[in-house]
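For this view, one protein chain was removed and the others were kept in their places.
Up next is chain A:
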Amino acid sequence: MDLITITFYFLATLTIVFSGIVVFSKNIMHSAFALLFTLFGVAGLYVLLSADFLAITQLMLYIGGILVLIIFGVVLTSRITGIDVRAGSLGKIQLFAAVIITVVIAASLIWMFKSTKWYMAEMKEVNSTVRQIGNELLTNYLLAFEAASMLLLLAIVGAALIARKKH
């Protein structure tokens, strides 16, 4: 096994173990912080796929933005941290439904994975992905790029409006 394979298995185990903790932990804060390692593991997998821009964007947006927001939400909500977040009396029915859905999705994913003929791309030394991404965004995908920026602008204006003092 070479270094890259070992790294892959390490990151994959990290991601899976901690996403298990996210789902199964009784303490919502532990879930939130386990998400840090899960997202970090996914970012590491992106690095192994030579998608360095995607990996760092993952760190920036998911860890620096969304996870901080989730943790703030949990911390600022009073008396949420001590509560067992697992389902209560309805739990049995929900558990039953969840197991069925999980099995169906897992089975179809495995079936798809087995039945697809995978195209193995050759390993290439990729230089400067960010330059290519920038050029593509401002030429071929300009409309999508501008639409996304409009959406974000609207979100910012909306957030500022909601946060304003009522007169």
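The criterion applied here is as follows: contacts are C-beta pairs under 8 Å (C-beta built on N, C-alpha and C of every residue); 3 or more make two chains touch, one makes a residue touch a chain; residues count from 1.
Note that contacts and distances are computed from a predicted model.
Per the UniProt record, the absent chain's protein name among "Multicomponent K+:H+ antiporter subunit D", "Thiamin diphosphate-binding fold", "Sugar ABC transporter permease" or "NADH-quinone oxidoreductase subunit H" is "NADH-quinone oxidoreductase subunit H".
Shown as candidates are A:M60, A:I110, A:L138 or A:L151; the residue that touches the absent chain is A:M60.
Within the whole complex, the absent chain has one touching residue among A:S108, A:T129 or A:S149, and that is A:T129. Those residues of chain A that touch the chain absent from the view are 3, 27, 29-30, 33, 36, 52-53, 56-57, 59-60, 63-65, 67-68, 71-72, 75, 125, 127-131.
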